[in-house]
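As you look at this complex, bear in mind that one protein chain is not there, while each of the others sits in place.
Showing subunit A:
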Amino acid sequence: MTDGKDVRSLAEPRAQLWQALGECDETRAVAVVRGALHTAGRAPAAAEHQQVPAGVHLTAQDTAAAGRLRAAGERVLLELIAPAQERVGLAWAADDITVAQEHAATAISERCVAAVADATAPALAGRSVGRVVVSCVDGEWHSLPARLVGEVLRLRGWRVDQLGAQVPTEHLVAYARRTRAQAVLLSSSIPTLLPGAHNAISSCQAAGIPVLAGGAAFGPQGRYARLMRAEWAKDAPDAATLLGRRPTPPGAHAARLPDLDLPHLADQEYTMVRRTRLQLVKQTLADVEEGFPETRHYSERQLERTVEDIDFIVSHLATALYVDDPDLFTTFITWTADILAARDIPPRCLLPALDSLRTQLKDFPRAVGILTAARGVLTPPPAPPG
């Protein structure tokens, strides 16, 4: 490798990793990651990018090489693997890859993370600065973001228990208690899991364990995390910084009903939508079929997808009611419209479903407000024809 080459840039390995993920080539993906780790960890201290990131503490018994390797590991995790994985998600949204390809790429990314963990293990400092549990919210399948956060914390000297995806809240609380974790890091990317996340946050806090929430589900700037009285970390380094401040364990007063955080739930709108979900979905489907005669010629598969979409809309509506934020729903509708547009389906096809729900829920002012706002997003008001 020539010395003139800019080792700072991970652009080349990034392109190589992307290609390997696309070809489902695990061996090559892992080799790219190992190579990048080697390059980033090897360079002499002269280059500015070799600086140890803030928060990585070098103890006296650490060799400089070990510190460099840890810093390199963190860079590879956050600047090589994470962006590649983000690109996978975007590619799916743009209909460039299938769901199955997304899954395969994610599985390979997991292997890449494991490779970094393996390679950096000898460089970990002997004594851990504390113990934390990293877990996904019950029902969450995207475990990679949590995995990345956990690995970064490990490199920063924490002892990390990774519980991964699909962890029942009961197990999470019991585990955190048993291991006397100093904090639980809770990850979620799916907004509809927020009520469950709230339950997990309250339960951990009632057990005297502070919670750090992260992931797209917790809203812009983590607004829903704050609503649920959890701290919010915007990314892995941020989580490390917050943990470094040693969050104070909640006292006995934390044992309370989660509903107390959300007084608007008293209007029962969320409860009603949740309880009548099946009827809402069925009625909406009937109304959509009536308003959209094309649907009568749908194949069974297409019809099933339509039902799934309606179910998704109702779940997001319920969640928007739960956190009392119409933005949650309009953001979802905008996102769905983009997804549909990428697949050559006119986003207008969402309107009959929204209208049907608005009619069914006409007695619920918050729900009507949210549905009206979403309708406004799909139909910009001053529409000059053509």
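The rule is short, and it goes like this: a contact is a pair of C-beta atoms (placed from the backbone, for glycine too) under 8 Å apart; a residue touches a chain by one contact, two chains touch by 3 or more; residues count from 1.
We take it that contacts and distances are computed from a predicted model.
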(message) Can you work out the missing subunit's protein name as recorded in UniProt? Choose among "Serine/threonine protein phosphatase", "Transglutaminase", "Branched-chain amino acid transport system / permease component" or "NADH dehydrogenase subunit L".
(response) "Serine/threonine protein phosphatase"
(request) Can you work out which residue in A:Leu17, A:Leu37, A:Ile81 or A:Ile108 touches the chain that's missing from view? (result) A:Ile108
(request) Based on the whole complex, identify which of A:Ala64, A:Leu90, A:Ala121 or A:Leu278 touches the chain you can't see. (result) A:Leu278
(request) May I ask which residue of A:Glu12, A:Asp25 or A:Glu79 touches the chain that does not appear here? (result) A:Asp25
(request) Tell me where the left-out chain touches subunit A, residue by residue. (result) 24-27, 98-100, 103-104, 106-108, 110, 139, 141, 166, 168, 170-171, 177-178, 180, 206-208, 251-252, 254-255, 278, 281-282, 301, 307-308, 310-311
